[in-house]
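These notes concern the structure reproduced below.
Of the protein chains in this complex, one is absent; all others appear in place.
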Amino acid sequence: MNAPFYKFDLFGFDVSLIIAFVIGIGFGFALERGGFGSARILAAQFYFTNMRVLKVMFTAIVTAMLGVFYLSFIGYLDLSLVYISDTYIIPQVVGGLILGMGFIIGGYCPGTSFVAFSTGKKDAVFFILGVTFGVFIFAELYPFIEVFYYSTNMGRVTLPDFFGLSYGMVVFLVVLMALGAFAAAEWGERVMAKKGESK
Amino acid sequence: MVLTEKIEEVIEWLGEKMTALTHILAKIKLQVTDNEHTSSHIEAKPYSNPYYVGFGLGLVLLAAFVIMGRGLGASGAVSSVVTFGVNAIAPEYAQSNDYFSTYIGDGSVSPLKDWLVFEVLGVIFGGFLSGMLAGRVKGGVEKGPRVKTRTRFIFAFIGGTLMGFGAKLARGCTSGQALTGGALLGLGSWAFMLAVFAGGYALAYFMRRQWT
Partner (left out) sequence: MKNYIMNLSGSKKLAMVGLVLGLVAVLLGNPYDNTYAKVNVKALSVESIRDSEIINVKELTEWIIEGKVDYSLVDLRDEEAYKEYFIPTAVNIPTSKLLESNLMRNLKILLYCENNIKAAQAWFVLKSKDYKSVYILNDGIDAWKDEILFPKISENASANEKLEFDKMVEVSKFFGGSPQVGETGSKKEITMPKIEIPAAVPMNTGGGKPKREGC
């Protein structure tokens, strides 16, 4: 058991920044390949005409989830050392709703807006400015929402803890759900394409 | 406002540099393609199979878990940059604000010397690289045919503002919460993910002019 490498002091903070850059390249490359540099493709997710967002996201989640699970199983990765943010259920749901609205209005999320920016999309610049402004507003309002921000803290809770299922069972259910979502997405895209033709 | 002006300046500067870089790389690319074809026109390739992309993205995420013990992110980098900006303009104010002060820490390390900032620099570079290789660095504005560019810019800014605020409230955006927390089966992350889709679908009808 010697992963995560950073937590076992295999390298220091400065080296971790170089690794951040390299991992970021992989991240950005994948996002661009997926078509996430285009707000129209991202927004199409919400009109059921192009479900790439769902497909890419869930495939990535399932891949990483299975990877983490099996690497822990063979004793290579110490999962308890992988950072999971605490659950603050209400602020997170409210934040998610606001963020989802921002998504359909603005057309990007922070990560994808950087990719759109790097491929020259001008609207992405305004989006990034908006995100910057939004963060600034949050910091300004922070004294007023601090109580809410820290409310409903549930600690480090995972789905298996919450539902009282074994970790492996939840992994399986997530895989099943993802595969079901993929099948539905493929079907939905075909239906919408036909509808588009008949118009 | 001084701050927004400053930010605009920085973005403009970044934009200029980026365009210059685009031109240089485009030239290189053209030279390469000129040797292969006589035409200098680059066709944009179609996007890759989403499942393969997702698999690749999953491996990148897994690498982050194994190497760093943490996942990916994006909006955290914006927080660091905002903190840096405010701290540069009004250091006393930044230190008195509870939120900024956590990012400043004891002041020994610049807020920009942050894992996520470097990761996002990589994202920008990686996105550019991929776009370049596929001939997709073309500029332009992403919008439906029914709205004006100006309207699109305003909506992008408003959407971005909501996104920034929501991401801070939820302690992460689609990368940090949905993707990372999703793979680690965090309860809050999955609730967040559902909320994002709910929020998006709820407003999609009213936003249809912008996209379709």
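Each chain carries a letter (A and B) given by its place in the written order, and its residues are counted from 1.
In this section, contacts are C-beta pairs under 8 Å (C-beta built on N, C-alpha and C of every residue); 3 or more make two chains touch, one makes a residue touch a chain.
In this text, all values refer to a predicted model and were calculated from it rather than measured experimentally.
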Of the residues listed, B:74, B:94 or B:187, which one is in contact with the missing chain? B:74
Write down which of B:130, B:161, B:175 or B:210 is the residue touching the left-out chain. B:175
For review purposes, identify every residue of chain A that touches the missing chain, sorted by number. 1-2, 7-9, 13, 59, 62-63, 66, 68-70, 72-75, 78-81, 83, 85, 110, 160, 166-169, 171-172, 174-176, 178-179, 182
Which residues does chain B use to touch the chain missing from this display? 49, 51-52, 55, 70, 73-76, 80, 102-103, 105, 109, 114-116, 167, 171-173, 175-177, 180
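Methods note: only the chains that are shown with their structure count from here on.
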Taking each chain's mean CA coordinate, chain A and chain B are separated, in whole Å, by 12
Under the stated contact criterion, what part of chain A meets chain B in this complex? 3-7, 16-35, 37-41, 43-47, 52, 55-65, 67-68, 71, 76-77, 81-89, 91-140, 142-143, 145-146, 149, 154, 156-162, 167, 170-171, 174, 182
